[in-house]
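All protein chains but one are shown at their positions in the complex.
Moving on to chain A:
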């Protein structure tokens, strides 16, 4: 299927990338911001810390923005379905920002009690970003024209975007686990290692999504 203007699907993709990822980042940053407002009311000196934590769930929106710019300005000649898929994948995976917002809110709460836990809370809060990174990764692979299989040039490309995008929603679950693990680590600093193991579990599904996306792009389909 070829449209009159090949950039048509690309433009929709760019819109979805910025739109959905922005939605995720907005909600995530909102959740962290609410926690931040509470913390700052208690201790105005924590304003900087609150800003840093609130910055974390905003990266998904930036990835969406980045992919939109790449579609519209740089990889204009990529296959049209690949452009749409890149946008959808990055956008949906960007919803992981909701999970990251939950984790960051918990991290900020823990840091408000004890400054020493800043680094650990930071590491936990960044876990749910992996999903968005996989989305960005697939988008770039789709756009740079590494693969020329039917998995990229036909409507099949959408499958790759949807796989990495929806699997990226596992970031919400991961954020909830990470929030719990931050609470555990705040009580017992030794719990960090085990907490990390638990918090990484939900990432398995994001990896499944990434794998299927790569298989589709390689054209390995039955």
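Note that contacts are C-beta pairs under 8 Å (C-beta built on N, C-alpha and C of every residue); 3 or more make two chains touch, one makes a residue touch a chain; residues count from 1.
Just so we're on the same page, contacts and distances are computed from a predicted model.
The UniProt record for the undisplayed chain lists the protein name "A-type ATP synthase subunit I", from the options "Probable glycine dehydrogenase (decarboxylating) subunit 2", "Methanogenesis marker 13 metalloprotein", "Mo-nitrogenase iron protein subunit NifH" or "A-type ATP synthase subunit I". Residue A:69 is the one among A:12, A:27 or A:69 that touches the chain missing from this view. From the options A:123, A:176 or A:216, the residue with contact to the chain not on display is A:123. The chain not displayed touches chain A at residues 52, 55, 58-59, 62-63, 65-66, 69-70, 73-74, 119-120, 122-123, 126-127, 129-130, 133-134, 136-137, 140-141, 144-147, 189-190, 192-193, 196-197, 200, 203-204, 207-208, 210-211, 218.
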